[in-house]
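For this depiction, one protein chain was excluded, whereas all remaining protein chains were kept in their positions.
Our next item is chain A:
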Amino acid sequence: MTQERISAEIADLHEAYLKEGVERHHAARDFAPYRSSALRHPHQPLVVVDDPEAAELTGPVFGVTDVTALDADLTRQHQGQPLGERITVTGRVLDRAGRPVRGQLVEVWQANASGRYLHQRDDHPAPLDPNFTGVGRCLTDDEGRYAFTTVRPGAYPWRNHRNAWRPAHIHFSLFGTAFAQRLITQMYFPGDPLFPYDPIFNSVLDERARQRMIAAYDHDLSVPEWSLGYRWDIVLDGPSATWMES
């Protein structure tokens, strides 16, 4: 399977999306260019649950016992400093009404600066870094703010098709006040030349929605002689009941 063929399939699906004219925010579950989606998406439509008592309108809670102070700094989890470009990533977690999601768990994981995950199934022949695990957690503050210090992850190859490379990204996992607001996504870096080639990034059919996965470089967040700063706000989707409440 060539990149040319994958790119042509992506272009066709993006064009079909525009023709349909219905705005969709999330990754399409049935997206043939991302080949492992083929057998892993339902054929039946989702069943709408319209029940004000549904358990999914509430959700799990986390607290100070669930994180440690070191969790949010991925560069301080080992004896030495990891290799790579030190960055901070910060932003706010909001619901669709723009209200901060307070005291909730944010989890991240990522490849090291060479594009290698500390995972036995990652056999990309790039070096592991003994000073980098690539896992972080924090709780949002009263304004919904989260912050991580880490290194910029490298791009890495995968076997979706010949010469397939993932743009650099950090995986994010988020909780809202309702289980139905749960989100797992990926944060990308501005200006990545790999965007047009990647079936996972492009499984989000809407161009403006894809832009919402890309962090902004923010010079005011850069720390002199220490780290470069990126800002990325995250908006949790969810049942209208959760954002209609006052």
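Throughout what follows, contacts are C-beta pairs under 8 Å (C-beta built on N, C-alpha and C of every residue); 3 or more make two chains touch, one makes a residue touch a chain; residues count from 1.
Quick note on the criterion: contacts and distances are computed from a predicted model.
A chain of this complex does not appear here, and its UniProt-recorded name among "GMC family oxidoreductase", "Glycerol-3-phosphate dehydrogenase", "Amino acid/amide ABC transporter ATP-binding protein 1 (HAAT family)" or "Protocatechuate 3,4-dioxygenase alpha subunit" is "Protocatechuate 3,4-dioxygenase alpha subunit".
From the options A:Leu13, A:Ala72 or A:Leu94, the residue with contact to the unseen chain in the full assembly is A:Leu94. Within the complete assembly, residues 25-29, 31, 34, 36-44, 46-51, 54-68, 70-71, 94, 96-98, 105, 107-109, 111, 117-119, 121-122, 133-135, 137, 171, 173, 178-180, 182-186, 200-201, 203-204, 206, 208-210, 212-213, 234-241, 243 of chain A touch the chain that is not shown.
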